[in-house]
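Structure below; questions to follow.
The full complex has more chains than appear here; those shown keep their coordinates.
The letters A and B name the chains in turn, as written, and every chain counts its residues from 1.
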Amino acid sequence: MDREKIEELLGNVKAGKIEVDEALRILKSLPYEDLGFAKIDTHRDLRRGFPEVILCQGKSIEQITKIIEKLSSGNEFIMATKVNKQVYEAIRNMRADAVYHEAAGIVLIGKRKGKTTKKTILVVSAGTADLPVAEEAAVTAEAMGNTVERLYDVGVAGVHRLFDNKERLFRANVIVVVAGMEGALASIVGGLVDKPVVAVPTSVGYGASFDGLAALLTMLNCCTPGVVVVNIDNGFGAGYFASVINQMGEKK
Amino acid sequence: MDREKIEELLGNVKAGKIEVDEALRILKSLPYEDLGFAKIDTHRDLRRGFPEVILCQGKSIEQITKIIEKLSSGNEFIMATKVNKQVYEAIRNMRADAVYHEAAGIVLIGKRKGKTTKKTILVVSAGTADLPVAEEAAVTAEAMGNTVERLYDVGVAGVHRLFDNKERLFRANVIVVVAGMEGALASIVGGLVDKPVVAVPTSVGYGASFDGLAALLTMLNCCTPGVVVVNIDNGFGAGYFASVINQMGEKK
């Protein structure tokens, strides 16, 4: 489209319908992306089959529904994160096809297109209370077209359950580790596998967990390489990143 | 080998040379990894062509040389990080083939085997003072068999240099962003590309940079997905992780 606009402009210059000076002025005032700044296109490529994402936390219901309304005209697939029940109900009033993944706090609207890769992302979590963040990561990765496995409640206190499932660890292509409190699970998993590990500290814990700071520092200081970290409670970011690297080398 | 040991044991049981009780006792006392805990082997696979790594910071010269001596018997390729000149000289006294990448603070001993992937890791850095960490990432990635490009000194104050090189950003398969002070470069790069970005905060800066804390928090809070973070000044970790994901889907 934008390409056409510029082609047309150049055509008009060639045809003498527009003076050089005028063409120059128009070129300068074109919106940035009209000049073909590559990201836009790549993004469009990337987003085939991937949802538009709305972070609902910190936004009013009014703001959220307005955004969804705007997106509804153009996008086939919309994803809202950090959605509580009240927000979900407001969304469903607008879009009857909205599906609420309550444990993940995610609402999906419309259908993802495109195939699902068979390479597995394994989401591992430490404790029951880490589940919302783990599910946010898992549902995000599924929404982006990945096969996702879950291995929950295998924290240090029940670490033998982790060892019992070592085959699943070895089989996965990418591993997301979700843990609060001391966050040591990322270190243990990172020490067992040679797959990329995306670590998500959670704010689960009390006292000196300082709302996730302890787990965050643990994961950043992880002495096995192969472990990277996202923000506290950022299940979405981990699922997204895991998806990006899980599909590397694949045709989109 | 270990596999063979167990096969031999089972063979002996079958042949009646060893009693069941005795076999049971032996099985239990075998070192853990002898039972085929997968990591060992995969690691061996992984490490074809990849060096043993020694973090020299916090170790005495005596400890470092002792470790290198031990590794020298078995490994063909050794990498030492956070190496200052004095440590380097001690290493070269033992191993004349040690090569010092001074800007990176890395010493490589021996030769890497295996081919180099053509997929590119682009190491982007913000300022001149971030160079040691950027080089640590770049040399690590090279030592692991990757094609590495460098795009240095493109921080916010000179951000047009980044935009001038957007083609290189789009061409890269994985991007490592190294930045101190406010660390905003990771956000900008993450907002421009849809490639995985590994962000490395550095301790470069003064005052409220608090030895890299500011850059670390910036990168963790990055609001574009697709950006993950490693420890402050951890160029090695970033180069290592970038290498792992750059070679995903490749035959090793």
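Simple rule for what comes next: a residue touches a chain if its C-beta (ideal position, glycine included) is under 8 Å from a C-beta of that chain, and two chains touch if they have at least 3 such contacts.
Quick caveat: nothing in here was measured; it's all calculated off a predicted structure.
Undergrad: Given the 2 placed subunits, let me have the overall number of copies in this structure's complex.
TA: In total, this homomeric complex is made of 8 copies.
Going forward, only the chains that are shown with their structure count from here on.
Undergrad: Superimpose the Cα trace of subunit A on the Cα trace of subunit B, which carries the same sequence, then give the rotation angle to the nearest 5°.
TA: Between subunit A and subunit B, the superposition angle is 180 degrees.
Undergrad: Please compute the C-alpha centroid of subunit A, do the same for subunit B, then give the distance between them in whole Å.
TA: From the centre of subunit A to the centre of subunit B is 25 Å.
Undergrad: Mind listing the subunit A positions that touch subunit B in their complex?
TA: Result: residues 37-39, 42-43, 46, 53, 166-167, 170, 173, 192-196, 198, 216, 220-222, 225-232, 236-237, 240-241, 244-245, 248-250 of subunit A touch subunit B.
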